[in-house]
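Of the protein chains in this complex, one is absent; all others appear in place.
== subunit A ==
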Amino acid sequence: MSCPQSLGITLNHTRYRSFYARMCASGKYTSRGPALIPRMKTKHRIYYITLFSVVLLGLIATGMFQFWPHSIESTAEWSLDRRSVHDAPLVRLPVSSPIPERGDLSCRMHTCFDVYRCGYNPKNRIKVYIYPLQRFVDEVGVPISSTGLSREYNDLLSAISDSDFYTDDVTRACLFVPSIDVLNQNSLRIRETAQALAMLPRWDKGMNHLLFNMLPGGPPDYSTALDVPRDRALLAGGGFSTWTYRQGYDVSIPVYSPLSADVELPEKQPGPRRYFILSSQTAIHREYRAELERLKEENGEALLLLDKCSNLSQGAASARKRCYKGQVFDYPQILQESSFCVVLRGARLGQATLSDVLQAGCIPVILADSYILPFSEVLDWKRASVVIPEEKLPEMYTILKSIPHRQVEEMQRQTRWFWDAYFSSMKAIGMTALEIINDRIYPYAARTYEQWNNPPVVKWSSVNSPLFLPLIPPRSPGFTAVVLTYDRIESLFRVITEISKVPSLAKLLVVWNNQNKSPPEESLWPKIAVPLKVVRTKENKLSNRFFPYDEIETEAVLAIDDDIIMLTSDELQFGYEVWREFPDRLVGYPGRLHLWDHEMGKWKYESEWTNEVSMVLTGAAFYHKYFNYLYTYKMPGDIKNWVDAHMNCEDIAMNFLVANITGKAPIKVTPRKKFKCPECTAIDGLSLDQTHMVERSECINKFASVFGTMPLKVVEHRADPVLYKDDFPEKLKSFPNIGSL
C-alpha cells in the first residue's frame, strides 16, 4: 500500500514542476504580448485573443486535471484497497487432514529453528513473511474460529507488513507468520486450527513459524501456553509459566489491553500519589480478596480496593468504571492516583490490567507465582515492578513501604516508558517480539541493555564512557608526542630537543602541515634517542593534529604546538603520570573556563585567573588516542569543518567531545596558566587578545548548540606532585622542577 502511494506523490511532484515551467514560459510571452497588440489588425487581434484563450483554457484545464482529478483518483484507489476479510478464499479442511504434534518442550533455537533460512545478512535483519488470509472451515463448513480475524491481529499483521522486517518473497523469508488468528484460544476449535496450521504451504513441522497468542488455555484448568498442537513453531505467548516457557525460544508477550487505544492518559510526573496501593481487578479470587480486605483494615486510607460496579450493565461502559462501596471511579484514570497497583493472577497468569497499570504510571505489584513477565528476556523488570510471591500477599504493605522513595519515582518513570515503548499498541508488541527474535539470530548486533531499558530522559543524561574499565596503564609504553608545525623550523627543533628529554617519550611525530614547502632534510633534524617520524598532510587543516595516525602506537598522545618550549621535562613527565591515573580524560596545563553571561544570555570564554577549570588547552595536553579517532570520525555536526574554516577552537572542540562522551572534567596539572611568553603580549597583543576572546566565546556557543547541551564540567582542583611546595628537600622530590606560571 505504501508503495503506490509514495509513487503517486513523486509523480504528482514532477507533473507539478512541468506545469509550473510552462506557466512561466507563457507568462514571459504574455508580458510582451500587449506591446504587440496595438500594432496588429483587428481580425488578427480577434484571432490571437481566441488563440490565447484556447491556450489559457487548456492550461487551466491541465492544472485542474493535475490537481483535482488526481486526488479524486487516489481516494478512489484507496477505497478500492479497502478489502474485506470476506473476500479471502475459503479453504475446506478434510477431517482426516494431519494434525501437528504438540509443542516440543525441549525446542531451542539451535535444535528447532532453521538458521540457514536467515543467512548472513549485512543489515542483520531477519525477513518475515505473512501468509495471505484464508478462511478455514471444516467439512461441514463451520469456521475454525468463532471470531475469525480479530481487529488486534489485523493490526499486528499490518504493522509487520509495514515494517522493514517484511518480505513478500516467501523464498527469502526467515520467519513465517500465519494469518490464522490464535490470539484468544477460547474462540478457537483446537483440532481444526491445528489442521489448518499444518496445511500452510511452508509449514514443514512448524519450523521458523511464529504464532501470537495472548489468552492461552481454557476452563477449567487454564494451561499457561496455547493448547493448539503446533510442532516446532515458536510461540509468542502472554501468560507463560516457568514450566511452559522455553527459555531462549519462546517470547513472552503482554496481554494487550483494549483500553490502550481508547483511553489517553497524560504522563504524570513521578512523585507521591493519593493512595499507596490500589487494587482494580474485578475478578479476584475470594481468598485473595479477603486478604486484601484485611490489609485494607490494617492500613486504612492508604489502600483502595475497587471492584466492578454492580448496577452497571455489561459491556464496554462497565469496563471503564470501578466502584468502592457505592463510590464510582473512572477506570483506568483512577490508577494514576496510586503509587502501587496490584496485579494478581487470575485464572490466567497474564493480565491485561498490567498494561493499564503501566500506562497510568502506577508501579505494578505482581503476584503471580511462576509467571514469566512480558519480554523478560530483554526488559529489566526490577526497575519497573515489584514481584511478590503470592503467599507473601499479607506482607505486601511492609514490603512496599521499605522501598526507598527515590526508587519509587525511578520506577514510576520506568513503567510509563515500558508502556510507551513496548505495550502501547499491537504494533509495539509485535515489533518488540520480532526484535527479540532478531537479536537471537544476530546476537553480535543485538540491542544493548541500555537501549532496551533506559527511558529517553536517562539515555539523554547518562554517559557510558567508551573507556569504562578502571585501568592504570603501565608506564613502559610511554607516549607519542605529536607536533603540528607549519614552517617555524627553528622553534620546532627546540621543541623536539626539549621533549626528547622526557623519560617516557616513546616516539615523536611531526605533522608537517605546509604543502608548499618540504620538511628539512633528515640530516638537519636534531638527533634524539627516540624514533622521529614526519607526516606530510594534504591540506593545511587544524584537524590534522587530531588525526589517528597509524604511526601513533602508544595509547597516550601528547599533542604539542611547535612553539611550546617553556614546559620542563619534569612537568611533562608528571603530566604523563597523571594521565596514566586518568586515561579517559584530557590532561593539560593551562586551564580555561566557560561561564554563563547573564546579560547577554549566552556562554562566555574565560582565560582570567579563575578558581575553576572546565577546559585545558591542547597546545600541550595528554589524552587517549581513542579521542583522536572520535575527533576525526565521530565529531557531531559540522564542528570539524567549522574549526578548519576558522583555524581556531580545535582545543575547545576536543574538550567538548571528551567531556560529552565521558561526563568527566579534564585535569589541569601544575600551576601553569599561559603558554605564550610574557614579552610577546604588548599593546598590540591586547586588542588581538580581545578579538580572540570574542571568537572563542562564539565557538563555545556554537558547539553547545551543536551538542544540544553544555557537556563541560567545572572543577576547582588541579593536580600537583604529592610533595609540591612542601617543606622537603628538593632533591628527594620526584618532580622538583615543576615550572612556573
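Heads up, the rule we're going with is that contacts are C-beta pairs under 8 Å (C-beta built on N, C-alpha and C of every residue); 3 or more make two chains touch, one makes a residue touch a chain; residues count from 1.
Everything that follows uses one rule, which is that contacts and distances are computed from a predicted model.
Missing from the rendering is one chain, named in UniProt as "Exostosin glycosyltransferase 1" (options: "Eukaryotic translation initiation factor 3 subunit F-1", "Cirhin", "Exostosin glycosyltransferase 1" or "AP-3 complex subunit beta"). Across A:L93, A:L175, A:A196 or A:L215, the residue that sits in touch with the chain not pictured is A:L215. Remark: the omitted chain is touched by one listed residue; of A:L183, A:L197 or A:C699 this is A:L183. From the options A:Y153, A:F340, A:W603 or A:F703, the residue with contact to the chain not on display is A:Y153. Shown as candidates are A:E139, A:D204, A:E287 or A:D330; the residue that touches the absent chain is A:E287.
Considering the whole complex, the residue from A:G141, A:G326, A:P470 or A:G601 that touches the absent chain is A:P470.
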